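Handing you this structure, nothing more for now.
All protein chains but one are shown in place.
Read from first to last, the chains carry the letters A and B; within each, the first residue is number 1.
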Amino acid sequence: MITLDKRPQPSRLWTIATPLLAVVLTMVCGGLLFAALGKNPVVTIRTIFLDPLFSEFAWYYRPQLLIKGAPLVLIAIGLSFGFRAGIWNIGAEGQYIVGAICGAAVGLAFYPVESALIFPLMVLAAALGGIAWGMIPGVLRVKFGTNEILVSLMLVYVAEQLLAAMALGRLRNPQGMGFPGSRNLAQYPSATSWINESAGMHWGIVAAFIAVIFAYIALSRHIFGFQVRLSGQSPRAARFAGVNPGLLVLVCMGISGGLAGLAGLFEVAGPAGQISIDFNAGYGFTAIIVAFLGRLHPVGILLAGGLMALTYIGGEIAQSNLGLPGAAIQLLQGMLLFFLLAVDLLTNYRVRLRKSEVA
Amino acid sequence: MTEPLLRLSGLTKAYPGVVANRDVSFDIARGEVHALLGENGAGKSTLVKTIYGLVKPDHGTMMLAGQPFAPADPHAARTAGVAMVFQHFSLFDAMNVAENIALGMENPPPQRAIAAQVRRVSDQYGLPLDPTRIVGELSAGERQRVEIIRCLLQDPKLLIMDEPTSVLTPQEVAILFETLRKLRAEGTAILYISHKLEEIRALCDTATVLRLGAVVGTCDPRVTSARDMAELMVGAVLQAPQKADRRAGDVVLTLQNLSARAPHRFGTALMDICLDVRKGEVLGIGGVAGNGQDELVAALSGELRTKAGMITYQGRQIGQMSPNARRRIGLLAAPEERMGHAAAPDMSLTENAVMTAMTRQALTSYGFVHWARARAFAQGVISTFDVRTPGPGTAARSLSGGNLQKFVIGREIMQNPDVLVVNQPTWGVDASAAAAIRQALLDLAAKGAAVICISQDLDELMEISDRFAALNEGRLSVPRPAKGLSVEEIGLMLGGAHDMEVARNGREAKGARDAQKSGVSHVDG
Partner (left out) sequence: MDLSAINPILLLASLMVAATPIMLAAIGELVVERAGVLNLGVEGMMITGAVCGFVVAVNTGSPWLGFLGAAVGGALLSLIFGVLTQVLLSNQVATGLALTLFGLGLSALMGQGYIGVRAPGFTDLHIPLLADIPVIGPIVFQHDPMVYVGLGIVAAVWAFLTYSRAGLILRAVGENHEAAHALGYHVVRVRLLAIMFGGGCAGLGGAYLSLVRVPQWTEGMTAGAGWIALAIVVFASWRPWRLLLGAYLFGGVTVLQLNLQAAGVAVPVEYLSMSPYLATIAVLVIMRTGRAPGSLAQSFHASR
């Protein structure tokens, strides 16, 4: 009989080892899945996890890793504060969209004026847009006790409709021959987030690294990080320690909304280039996996973001070279999160095999 | 020769790092009230859970009425005639009495029939209970009645009662004992778990004493002195706390008609509480669980904000102040629940120190935490209060109840409060830790601080308080000098027997308040 004994303290070793174990298990199960789809499992796994880094075309893929990873890390860092405090913002995708719309709208409003002030203004607008969208579930929870999970999620669907309305209406390129979608911001020097397009460098990547550093300091050294952790673990103890729960909800929703909004802007003004109906690629949802895979720790999130970007790019390679369906990659990502949650048990419990005796 | 009802032979149960029961053997006879005596952590709970089928022993056997008895689960135990009243009630707040009772029965009849049976049994044993009421709205004593009636409806051969009197007023205890004696006369055996020696002397026929998981002695409590039993139980002679002579100083804290709505559905509203607390005194506040203790602590600590004018501290209105603002001016508190309220179980002791000591010990600057300073403060608490732990980096949840409680109380005392509010400071704590905590509270008062000690343990309150007041349904009685208060007087202050008297007097429906005045039988012993 298998019994679980709660450890007196979480195991340090397993805290680090469980994500690695989850990745290995995902590779094994993913391999089985690919075999079932009629692909060579070893080749497929290699294509997904290694080719982006080490194949002959790696010079092209490596910058892509940063481009894919940056929004994931940026959003996941924002989410990690709330998740630690037990505040579940599931609607980062919506905040990402609204941030992109607000930022792009500011940029497009100035077109074709060139000024060094335009991009900072767009950043500001995107952050405010994301914060505002994130504040809706926050304020509703504080004022009316509404479930923030459901509200933030509903707002994703609302944001998607808003995106479509914008791409087809207000923000549509007047010179676009009637095609949906806005002007290309990447080709508007004052508004683009590219620093060096050929090297795959844009401001979002810089912002992601800054966010990691700030989050690390806040969580380990600052009283705010302490209050966030305390609220998540023992809400009653947090109140006793003087934490204002409503304020914490607002701050956490604001941080995650703001960072998601920024991620949206850097994407729309760089890699994506324009506001279009299908501008959002699910980063807001994948970032949830990234946040958990990184154990809600800034450095872990950085690594997890890299790994998830790897599966995106590797998945694209596998799609074009091996004909692997795109959905299989989505499945693989879901599987990764499942395995992580499953092996997480080892951190807090000791698993023992015990013979059940007849007393 | 009469065979025993239940025979335990060599029961052993080990958990990682601790042997909860070590070779435990004893007999329980039919129609006997058998006391199981021991400190917190002596292994009483594990033993009764074994009998009730919740825990499987590693070794050893049980015989019930001559038959081998190894219940796989509580259903099997109940079918065999074993019933149990839990210390932490196994009740469901949002359900009504009849549903709760049905859940504890093996083959329950339809709800309507249960209601009729409840009425019959409650008449028979003088335990009034309305089967349609929602359990979450009942008082602690009434909740216990639900558990007892649930057991009685099964006609048990053996009734296990785990610390049944910890939630009762002295008057309610007296009535409970009458019920138990009635049951004994009908041939039911009762395994009665307690650490209250006088109660055991008054009620029980035999006592088995457990210490560190093993049986250390058996005695006849009717002829053994409480002192001797205490020595058996603790394994050493304990010193009573030293109460230094001290004089009450100026008023430091005033509550003026303090009222507050219940913070959640099954909470208690505070009503018109008036109180002056003076420097250098220990004010004891007694009361049965759920009569507003948590709410009063929350109103004082700042977790629950109150209207201006209700709380005055050193001349300032503090009803709207945050917990940390109150800490800054010297009003500290230690709530009842250690795990998850007074302390965060998954955090280290250092982090737990930051939780409340951040303000007064200057553990932060510009919002950045000085972890080295925090660690030093936690280490100070650990060494001053003899907290047994590997160090301040240990998670709070790995400490025993007594050690964590010493840390929690120590953390507040080390911050030199002017007023300290504690709730159940020694609940679930072993005797030596309890003695140390009481002494620390007395020492704090001797240094001139005011201590408000809220507790359900009347012996504790009588031991350390200068004045005594009682909370009953959110109202506070007028404080009286603790010296010279009799048990009856205390009991009446606590609310007497609540609505028990009504049933006894042939349901004259005069209400609980009248019942207090009518003749309440003395507490046996």
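Simple rule for what comes next: a residue touches a chain if its C-beta (ideal position, glycine included) is under 8 Å from a C-beta of that chain, and two chains touch if they have at least 3 such contacts.
Given the structure is predicted, the values throughout are model-derived calculations rather than measurements.
Set against the missing chain, the residues B:His75, B:Lys182 or B:Arg261 yield one that touches it, B:His75.
Here one chain is not drawn; of B:Gly104, B:Gly141, B:Pro241 or B:Gly292, the residue touching it is B:Gly104.
As for the chain not pictured, it touches chain B at residues 15, 20, 46, 53-55, 73-75, 77-78, 86, 88-95, 99, 102-104, 108, 265. On the side of chain A, touch with the chain left out of the figure occurs at residues 4, 6, 88, 90, 140, 144, 146-147, 149-151, 153-158, 161-162, 164-165, 168-169, 285, 288-289, 292, 325-335, 337-338, 341-342, 344-345, 348-349.
As a working rule, only the chains that are shown with their structure count from here on.
Remark: chain A residues 5, 8-10, 221-224, 226, 229-230, 233-234, 236-242, 244, 350, 356-359 touch chain B in the complex. Across the complex, chain B meets chain A through its residues 15-16, 56-61, 70, 301-303, 322-324, 327, 333, 335, 337, 340-347, 351, 354-356, 358-359, 364, 367-369, 371, 394-395, 397-398.
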